[in-house]
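Input: one structure, supplied below.
What you see is the complex with one protein chain gone and the rest in place.
Take a look at subunit A:
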Amino acid sequence: MNERNQLAALAVFGLLCAISPVFLDDYKLHIVIVSLFYVMMASSWNLVAGYTGQVSFAHAAFAGIGAYVSGILAVKMGIHPWIGVLCGTAAAGIFGLLLGVLCLKMGGIYLSLTTLGFSEILHIVITNEYEVTRGTMGLQVPGLLEVYSKAGYLWIMLAAAAVVLVVVYRMIHSRIGLNFRAVQNDETAAASLGVDVVHIRVLAFTISSLLAGLAGGLFGHYLLLITPQIPSLDQQFLVLSMTVIGGMGSFLGPVIGSFVLKILSEYIRAYGEYHVLAFGIVALIMARFAPQGIVGAFRKRTSE
């Protein structure tokens, strides 16, 4: 399947999502909305992990920053959620930039460890700052819409996911994207050809954090209740699995992975804690038989 067909398939799928309120009930619409949240998360994480080779564990944390900044602004200061979401997005971007400048010079495993630490710290702070965040009880926040409607939220999330995908697509198909891939392939060679490796990494990390903040902010105002579950490592690893199982470093992979895993998780939810085991088995099977993810396996079949 060439690039044009892929985009056409994606557009058709988007259209299908847009008209899905006609034929899906509220429960299924909820699944689509949550999947769209994961599409934003996985696609923006893919920008850093798949295209520049930097494995960050703070992506869910940045979504949490987006959600909590927007939520707290709305609850404590009465700021309208739409403006709050923009502030949350900006806050996530600024945190991303600061964390990026701090640790991206080191890169590699050090970035992973630092972001893991950052993620845990943020989780602990949110859980314990009860006065501000209401801790594990969760922060009740106003919705984005005057009148609650699943279809309305679906369209908002769909539009936002489209924005995220357009940003990611344009980046990876520009000069910046070429630099991203050069850095991922071989940093030393890239630097010898004039690529400012640290600058490129910080750029990817900041944009990616910004998009996670947007996803988190919107998602919080959809759920109407923000809990420390959003910036948790569970979420982080779910986003990671979606990207890897869908196909890391490919444009469509994270989109496919998000929907497949979200729908799958609904089916195996009945088994309670065993759903983690089920995910583990899926990940193992993928690693053994399709290390390039669903997209990679598909590509291999069609090229044979």
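Assume contacts are C-beta pairs under 8 Å (C-beta built on N, C-alpha and C of every residue); 3 or more make two chains touch, one makes a residue touch a chain; residues count from 1.
Convention: contacts and distances are computed from a predicted model.
According to UniProt, the chain absent from the figure is "ABC transporter ATP-binding protein", selected among "Cytochrome bc1 complex Rieske iron-sulfur subunit", "NADH-quinone oxidoreductase subunit J", "ABC transporter ATP-binding protein" or "Histidine kinase/HSP90-like ATPase domain-containing protein". The omitted chain makes contact with just one of the residues A:L178, A:L225 or A:I285: A:L178.
Only one residue in the set A:L7, A:L116, A:A191 or A:A278 touches the chain that does not appear here, and it is A:A191.
Touch with the hidden chain on the side of subunit A covers residues 175, 178-179, 181-182, 184-186, 188-197.
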